[in-house]
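Have a look at the structure below before the remarks.
With one protein chain withheld, the remaining protein chains of the complex are depicted in position.
Our next item is chain A:
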Amino acid sequence: MRNENHTDKQEFNITVYTENHIGLLTRVAIIFSRRKINVESLNTSPSEIEGIHRFNIVITETAEVVRKIAGQIEKQVGVLKVYFNTNQDVVWQEMALYKVPTDVIAERAIVERLLRENGARAVVIRKDYTVFETTGQREETDNLIKVLQPYGLIEFVRSARIAIIKDSDGFHRKLQEFEQSEPHDEVVENEYLNSREKVFTM
């Protein structure tokens, strides 16, 4: 973590590597709701390893609270690993879809130009409506809503955030360690206690 101030709330990206088990989502989710913390975004997806799931969770909290929460998530049976990072430490994206009436776009060249300027791409073009897609950070997807609103935006939806940790060499090596039935000497299991200011690696 770059931000050393433990009392300031900011956005954190929590990355959770888990087994793909029924009920784990609840186990993870209640750790937030128990402390009355709102989950702003939650995405579950496959990870770089087959059979291992990856949660991306975004919350706004202090580093201190996030550290404790990360530990409590990692403690759950079925959770392999938890990392938490500020926005500066991750590459993140969200995807958004916009449905607008096709006749408006056809009639008004300005709309097409606005869409192009905002990096939107047509996904579906029908006689009655057209669906555009953009991928980017919050301001970018938000911006296009404002742009399209005067032209009869019919529907809007934005996906959860997905994030890649800049300072991570993947999960393969860690998983191999976890699969060892006996922890051998070289495995440093509580390295987080050394480097808790950096990433949470317990």
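Here are some notes:
The definition used in the following text is that a residue touches a chain if its C-beta (ideal position, glycine included) is under 8 Å from a C-beta of that chain, and two chains touch if they have at least 3 such contacts; residues count from 1.
We adopt the following convention: contacts and distances are computed from a predicted model.
In the listed set "2-oxoisovalerate dehydrogenase subunit alpha", "Multiple sugar transport system permease protein", "Acetolactate synthase" or "Transporter", the entry agreeing with the UniProt name of the missing subunit chain is "Acetolactate synthase". Note that of A:I30, A:V91, A:A106 or A:I145, the residue touching the chain absent from this view is A:I30.
Considering A:I14, A:L80 or A:A96, the position touching the chain not shown turns out to be A:L80 (whole complex).
Annotation for chain A: contacts to the undisplayed chain at residues 18-19, 22-23, 26-27, 30, 34, 68, 71-72, 74-75, 77-80, 175, 178-179, 181-183, 185, 187-190, 192-193, 202.
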